[in-house]
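Got a structure for you, written out below as structure tokens; questions coming shortly.
Note that this complex is displayed minus one protein chain, with the remaining chains in position.
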Amino acid sequence: MSDIGLILSIGVIVVGLLWLTIRSLTGREVERRIIFLFIGISVAIPLLFNITVSEKATPIVKGIYDKVENLPSGSKILISFDYGPSMAPEVEPMSDAFLRHALAKGHKVFIMGLWATGQSLGAAAVDKIVKPEFPDKVDGVDYINIGYKAGNQGVLNVIITDFRKMYATDVNGVDLDSVEIFENIRSLKDMDLILCVGGGFPGIKEWVLFAADPGNIPLAGGSAAVATPLLYPYYPKQLIGLLGGIKGAAEYESEMKKNYPRFADMPTPGLNMMGPQTLAHMVVMAFIVIGNLSFFFAKRRKK
Amino acid sequence: MDRSRRISLIIFAGIIILFILSWIIKSTTLLNVGTESLLSIRDAFFITFAAFLTLAIFSFLYKDNPYYKFAEHLFVGVSAAYWMCVGFWSTFVGNFIPKVSTTLSNFFEVPPKEFDIFYFIPLILGLMLLMRLSPKGGWLSRWSLAFIVGTTAGLNLIRYLRTDFITQVSNTFIPLLVDWNGIGPFFSDFSLSASGQFVMTLGNWVIFIGVFSGLIYFFFSKEHKGFFGHASRVGIWVLMITFGASFGYTVMGRVSLLVGRLTFLFKDWLGLIS
Amino acid sequence: MRLKLLFLSCLLLIFICTSAFTQDEAVVADSLETTAETISPAPATSLTAIDKPDDHGHGIDLSWELSADDGGGLMSVMGYMIYRATSPDGSYEARSGLLLNVTAYSDVGAMNEGENDYMPDYTDYYYKVRALTTDSAVFADSEILGPVQSFGQWFNWKRLSVLLLVAGFLFLTVYFIQKAKGGAKLFVRRLAGIEAVDEAIGRATEMGKPILYVLGLGTAADIATIASYTILSRVAKKVAEYQTGLIVPCYDPIVMAIAQETVKTSYMNAGRADAYNEDMVYFVTNQQFAYVAGVNGVMLRDRPATNIYMGKFYAESLILAETGVAAGSIQIAGTDEISQIPFFVVACDYTLIGEELYAASAYLGKEPLLLGSLKAQDYAKACLIFLAIIGFITLMFGYHGIVDFFHVAG
Partner (left out) sequence: MKRQVPVLITFIVGTVLILSVFFPPAERLGEDFSIFFDIIAVFAFFLGGGNLLRIHFGKVYQKREDWGFSIVTLCGFAIMMMAGLFKLWNPGGIAADVAAPGSLFQLMYDWIFNPLGASMYSLLAFYVASASYRAFRAKNIDATILLIAAFVILLGRTPLGMYVTSWVPESFSILQIPNLAIWIMVSPNLAGQRAIMIGIALGVVSMSLRLILGVERTYLGVDNE
């Protein structure tokens, strides 16, 4: 049944695009609402029929994976949730994957956020991943969520010298001086790796400028695709690796699935999302072609 | 009653009916899952409302309409209050109060910190800023604006010089000939990998020429003629590649966002996919 | 030209000199042969400790050489820990976590008395490095080193190159401003985006429609926003003269306050203080997409003839610009947010790219002072290209001075 639906809907897209292409030969433009409609359909269909594609990790993604993998168990990894719900579909798979990987490897995980929204998203990640999947991990011993403080990069400016100047307690109001995980932690410089997940301001760039660079702390991150090209100049010197958009997340997920039997059945939102992506990209490319065709034929006619 | 008005009323009634229908159906499905009855009615309302708001925003793609206007105005009001509350609790109560008053700290139940007289500076500057609201003291607000701009200028000057300028320049010092082993190996491997000398060398040349021709494009006090003209022309091409590439690269992120929204509609609201 | 050469040679000279600066002398401990127990590993050797340079005190830098049994010999050493005491045979406390495969550590304490982990300056400290094995009972201590003191420095030498650059830039700026004040003519190339502004205002007047000016999502802490005020003041002045409408929806309350001030002054300068209306510049909301939703509404309901976007923009850039296209407005944009420039370039009629936005504020006024600073900026670019080429050449001959100059550690 679903196969029939799939073939039917793909058929509709293909026939529709063909019709528009033929129409463009007379130099006619496509109205924007038709483009909107096609984009909507091309994203909805793979989602409804669950089409997936396979991925292989590129070196820039592998860089992070190997770093997390090669740090000795018990290393301190800080994950910063620097995004809001609106960006979450794209970057949440990354923070989820980082969290899972770090905990599975036995690292100590510190969660914080430079975005107000990051605090609750961090807490949600703990509820969604840590508690059900890693029941033996203890809050305050194996992981901690210290939450959000206002001040954007100013926060980094402060905690690079002293956490306690900004953070007195974790999100649950527990004094940082009383938790085991914070015993030998003074500042960001005591972290073995910082993983920033974001895509706006403040985000990875601010982490580079205000933490990794001045403090010489290894930094890697996951970024919304829009900000990723901008971060390439920091790779590989100032950034160990980078997950660019959902494709990066999908690559990281497939790497985890490949190497950890326990993650074979984990949810892979990144991989799942590559189906709609592929179709939507093709539709966009088709419209670029159609646009150029109508442009050329309109110009010819004028001559 | 004219025709268009009647049609919009019919649409309105239809949406109300659909809304209530969805609310009822969603409540029963939630009840079946075992949620507490009052909670399930509440959650069903919220999910339906969120779905309505999502569709209201999407309707803007067709054209401006009252449902978009409703969503827009609601969003403006709610979001303005959201940031004010977060700023109040995290910055004002979290950072400021503990430093200046034990009484207030106790009132807000935050741990008081060592008294710091310097925190009266932002207090005074903040109050000066509010002087705008009085017709006579407006000029006082300029003092705090001046403080803000001074801070901006001072911090940004050093910051950009240190990281964006110095680091980017130092990153541009790349070898213009990568691991030279003779002509043979150089032209034998055109792959994008550490062994692909040719591609790496070519890439470094492109960066080198691209950065400097790009910079020449940004020259303001020289007319773009002769050498400058050619160089800035190359600069524009490099910028065009940059813009095209960045644009193409972004499509993926944007589609992901739509996937997220549609997932909400199909999964959380309609329950079509698991 | 002569001036250019002079300046460059000065710069070159200064940093060649500074690269010859030497650090404080280190206290060096000789390695000590330990009478090793049967399984005890070799200790770390050549321990050195000096005051951490370029800081405000309260820090000591340590370095050592790996134990012979780390990565060789018995292969038994797992890592190191730093111990500190205030007398050679006092009680040593651990100052670090387990350090893996490293040969240096900065022991930094708190600055203020009463704080946890306070580390007073000018106090004698004694250090030892312990090489640890997987068996916690088996380890080897290095020779004790000390006394060492920490103390603060007045100047951060690591940042000297930054200071030199600031000074150089300041010099260039002041020089060209003075020159401009003296009446020298300074050429500035055409900025299409800015010239389009006047034209667009004229068009709006003809159509009897308002102009929408968006300052973007920047806060008052963004230079782009500040550059945008200057353009806004120019637009407001023209608008006042032509008696066209102006709509300035704001994202940040402080930005709103400054924008109100700017527009009001422009109206006064245009002699039309009476036409100024408090509601022209208003606050929408402090949330990105709610703000966009609001501005979109303005575009489709008030139908501005021209939309001007200047300042910091993030993801909303394309939503704004495409809605503007749908509404049929002329659009001029300018931002220094690199990831958003492509969208403006694609969707708007004119775009000021990055630096052009700042230049525009100088260009608009055509005031000698501002133009002087533009000239300085260009000279800085020229110096940079020149230095970089020299850097490449010297790099080929194995001289790293210029490259190091641009490598700021602290």
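Letters A, B and C mark the chains in the order given here, with residues in each chain numbered from 1 onward.
By definition in this document, a contact is a pair of C-beta atoms (placed from the backbone, for glycine too) under 8 Å apart; a residue touches a chain by one contact, two chains touch by 3 or more.
Given the structure is predicted, the values throughout are model-derived calculations rather than measurements.
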Left-out chain, listing which of the shown chains it touches: A, B, C
Could you tell me which of B:T35, B:S101 or B:N156 touches the chain that is not displayed? B:N156
Among the options C:P120, C:P147 or C:P253, the absent chain makes contact with C:P253
Per the whole complex, from C:S142, C:T205, C:Q287 or C:Q331 the residue touching the absent chain is C:Q287
Given the full complex, what residues of chain C touch the hidden partner chain? 54-57, 152-156, 159, 162-163, 166, 169-170, 173-174, 177, 219, 221, 223, 226-227, 229-230, 233, 252-254, 256-258, 261-262, 264-265, 269, 279, 282-290, 292-293, 301, 315, 318-319, 321-322, 325, 336, 338, 341, 343, 345-347, 353-355, 357-359, 361-362, 365, 367, 369-370, 373-374, 376-377, 380-381, 384
Had the left-out chain been drawn, it would touch chain A at residues 30, 32, 35-36, 38-40, 43, 53, 58, 84-89, 119-120, 123, 147, 150-151, 153-154, 157-158, 161, 171, 173, 229-230, 232-233, 247, 277-278, 280-285, 287-288, 290-292, 295-296
Contacts from chain B to the absent chain lie at residues 46-47, 49-51, 53-54, 57-58, 60-61, 69-92, 95-96, 108-110, 118-119, 121-123, 125-127, 129-130, 132-133, 139, 142-158, 160-161, 164-165, 168-169, 171-172, 188-193, 196, 199, 202-203, 206-215, 217-218, 235-252, 254-255, 257-258, 260-261, 264
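As a convention for this text, only the chains that are shown with their structure count from here on.
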Indicate the whole-number Å distance between the mean C-alpha point of chain A and the mean C-alpha point of chain C. 25
If you average the CA atoms of chain B and of chain C, how far apart do the two points sit, in angstrom? 19
Going by residue number, chain C touches two or more other chains at 289, 339
In chain A, what residues contact two or more other chains? 86, 226, 229-230
Inside the complex, what are the residues of chain C that reach chain A? 96-97, 100, 108, 110, 116-117, 288-289, 314-315, 326, 338-339, 410
Over in the complex, which chain A residues touch chain C? Could you list them? 32, 72, 86, 162, 164, 177, 184, 186, 190, 200-201, 214, 226-227, 229-230
Tell me, which parts of chain B touch chain C in their complex? 57, 60, 64, 68-69, 71-72, 75-80, 82-84, 129, 132, 141-142, 145, 148-149, 151-153, 155-158, 161-162, 165-167, 169-170, 172-173, 175-176, 208, 212, 215-216, 218-224, 239, 242-244, 246-247, 250
